[in-house]
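Heads up, the thing below is written out as structure tokens.
Of the protein chains in this complex, all but one are displayed in their positions.
Coming up: subunit A.
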Amino acid sequence: MVTTLTDARRARRIAEQVPDPELPMLTLADLGVLRDVTLAADGTVVAELTPTYSGCPAMAEMRAGVAARLAQAGYEHVEVRTVLDPPWSTDWITAEGRRKLAEHGIAPPGPAPRPSAGPVPLVLSTTRRAVPCPRCGATDTEETSRFGATSCKALWRCRACREPFEYVKEI
């Protein structure tokens, strides 16, 4: 079944290259939302996607993008499935994805908070980490808004170079 394996790998590579609609410098693989690509016995390509946030409006576009790219590459039967478990984490953004974010002036996320034993603690702002400016590297930065143009980003500004920047917040 060498041909099947090769085919599954090819399909995976194609799906991996689909750009994210909201962070187009990243592929779906960079973002960590493409969970799996397999080839069913009947030849159907099954791609699994997970939403970043429950309200992510880009989910339909991601699915359409994956289906379209695979169809274009000659796969007649494509099934794009949603997976919810485990929930997406910014820890799944690849090293390559983080590099691309920084290159585009978007501060990549730090490590996601670890699940706690017992109730999730409420952390008020004074104890939050400093986000280094993706432009000049200074750590003298401040949050201007917890939410940016998309759910996954916050707005920050750098007091050193005085430029605003976006920051992918840990989740």
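The rule is simple: a residue touches a chain if its C-beta (ideal position, glycine included) is under 8 Å from a C-beta of that chain, and two chains touch if they have at least 3 such contacts; residues count from 1.
Operating definition for what follows: contacts and distances are computed from a predicted model.
Novice: Out of "Pyruvate dehydrogenase E1 component subunit alpha", "Ferredoxin", "Phenylacetate-CoA oxygenase subunit PaaC" or "ABC-type xenobiotic transporter", which one is the UniProt protein name for the chain not included here?
Specialist: UniProt protein name of the non-displayed chain: "Phenylacetate-CoA oxygenase subunit PaaC".
Novice: Can you say which of A:40, A:64, A:138 or A:160 touches the chain missing from this structure?
Specialist: A:64
Novice: Spell out, residue by residue, where the missing chain touches subunit A.
Specialist: Within subunit A, the residues touching the omitted chain are 21, 48, 51, 53-57, 59-61, 63-65, 67-69, 71-72, 79-88, 113, 119-120, 122-125, 144-151, 155, 169, 171.
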